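Of the protein chains in this complex, one is absent; all others appear in place.
Letters are used for the chains, namely A, B and C, taken in the order the chains are written, and counting of residues starts over at 1 for each.
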């Protein structure tokens, strides 16, 4: 098994983590007016949501993980939403119980960023482990809040690593539900307001899901990489449209806002995302 | 029906409300180390609990009604625990939900001060109304937190008015449970840690309950009044021991603490309690 | 988004007029109070609210009693309604005794835990060992049922989730996006808001979001729990507003006397329907009395 390689956008004007944050922020235009949140290992989503509130989604409300701030306005992006400095400049403190309230109510929680140790081509994620349950080859960190994918209106999936082990045909365990393996769409029995994953972000590309069968589909490939790079590093089939655009690089305004208001200490410039 | 008369301790050195507060405070020595609370119309109990923390019960923790303070240290006693100024100098803010938590857990809530529109000789209280339920002669204000008498370790009952209409043989409705009418003691089915009312304070006297059958018993009569005054103004039988002492007047220290640290504006000096 | 102008989009204000708020309330039937927001109550009455089911906070006084005095209440969750040492709630007492309103015989558990249960999206809450020996299960059979704990097999009581169609809350300070600070409260507001379909906050003062950010731990309602904000200076008169002004005790005593004397309509005509809006109400009370109430808070 080769060591993971660092994803690089083919230019030093911005890092791949910055590109991912900027691209995530753009797609949050869809969520303007909604309430959302980020959880563990959310360095890039934290920056993305904060950027979106400045650009395309001024009416978006978000809670910043375990630091418990609503709409924080930190200028020094921490690595973790668990870091108390992520609370800086918040409008309110949200007790953990309130997050559970929103999750249980479902419709009040618009979106969240979820990850996992595996994702499959129907958007199901696994945080539990790999292998038979009584003899796991790899024990995952646990289901934590990704369960809310069953309840919130929709979710975004993101991975700091893109590989054949991360993107799989079928996850070993479902911690957060995506779509039914039979191609019929959203799993039955969940809240009707909860429509499943919208987009998947990795260090190589952005994916969405086909309208009919809800299978992974390539949406754009990041600068520096090709459709073949994506397919080669994926362990599942991905629908590839005739035209696959390159993910648009950050505009000057996006980069200016990101670097002067959100991430002055360059956390994302130094943040390594990988593939392979 | 004669108009209620103002209870007066036969001296102008202290008011009857001050005497009640001081006597209540002494008996809170029993509650040192416990957590307690006061609710609506609790002018006198508020002063009493605060005085007890200075004198006989330094380890008592209390929450001060709707103002939501724990161990407030106001020096200007408000009329109501609902008044935000009752929060002054608190150690913590206690959300209403926490009160319910303590009530539900039972054993964590040591004592409370309860009242009602009626109390009977077995310590049951009524906040609901008088008369048949489909044609109440008098509609009461509602059960509110007196329900916790079913759950907290024990409670104190207090009344700002002592009359044949307030002290009755049997309440029309039970909002807070005292003891069984058959003389067998505490009602069945409640939390085993919840032992029922300990003492009853009125503008004329202090009462407790007999050890065997848990019936109202005269414990002391306030200065200015006699055993006959109490019985004449009560609508229920009360056990009268051979010796009924006079409620001890406030000591100099008690009055000094009350007037200089708790009630500098003389709320209790002007507070009228009545009988008849 | 234009790179050249550096103009970022503005966040949408949720501020509406008190009259708009009144109209929104009048369109709904199941009303919850987070505390006792008097300006919204008056606005609702001016807008013709009627046939309401009211879920008050654990203790309520004039906000609920005034709605009853105006004949706008059909059904009421009664936990405590009264004026403590100032006396009973006269309109409530009369309406309940004459059975012109329906009463749900509630208590702190019904209201607080029922609201919490709705706020948390749960269908009901199991409750153990509280109601035995009281008359509440008999008087309140629709709200106290039995359920078996699937883990122990023990039977307990259950209370239902208590949702509302609209929730009204008084705040001392709010920004135009809905972040609100309620001072002198015991935090019933957030659960009440979460348990409601539509939330209106009236605020004594509208403040900047920068000021909200100075004390994020004091924000009682984050903006995402609030649908509309109304600027209502002295909006809780004649009741208390923590740290802002005292209860206007003489005014409240006047109300109590008038209703007891059968002059509720006169009070309503003078103080609710007479003034063309809330500014006229405040003129009626007068600057001298209002500013004097700010003493000693």
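As a working rule, a residue touches a chain if its C-beta (ideal position, glycine included) is under 8 Å from a C-beta of that chain, and two chains touch if they have at least 3 such contacts.
Please read all numbers here as calculations on a predicted model, not as lab measurements.
Colleague: Given the contact rule set out at the top, which of the displayed chains would the hidden chain touch in the full complex?
Modeller: A, B, C
Colleague: Touching the hidden chain in the full complex, which residues of chain C are there? Just list them.
Modeller: Interface residues of chain C facing the absent chain: 113, 120-128, 145-152, 154, 156, 158, 160, 217-218.
Colleague: Please output the residues of chain B touching the missing chain, sorted low to high.
Modeller: 33, 35, 54-56, 58-59, 61, 69-71, 73, 87, 89-94, 97-98, 100-106, 108, 251-253
Colleague: Touching the missing chain, which residues of chain A?
Modeller: 40-41, 43, 66-68, 79-80, 82-85, 87, 93-97, 99-100, 103-104, 106, 127-129, 133-139, 141-145, 147-148, 150-151, 160, 173-177, 180, 187-191
To be clear about the criterion, only the chains that are shown with their structure count from here on.
Colleague: Once every inter-chain C-beta contact is counted, which two chains account for the most?
Modeller: So the pair of chains linked by the most contacts is B-C.
Colleague: Of all the chains shown, whose C-alpha centre falls nearest the centre of every protein C-alpha atom combined?
Modeller: Going by the distance between chain centres and the overall C-alpha centre, it is C.
Colleague: Could you pull out the chain whose C-alpha mean position is farthest off from that of chain C?
Modeller: It is A.
Colleague: If you average the CA atoms of chain A and of chain C, how far apart do the two points sit, in angstrom?
Modeller: So the centroids are 40 Å from each other.
Colleague: Of all the residues in chain C, which ones touch at least 2 other chains?
Modeller: Correct list: empty.
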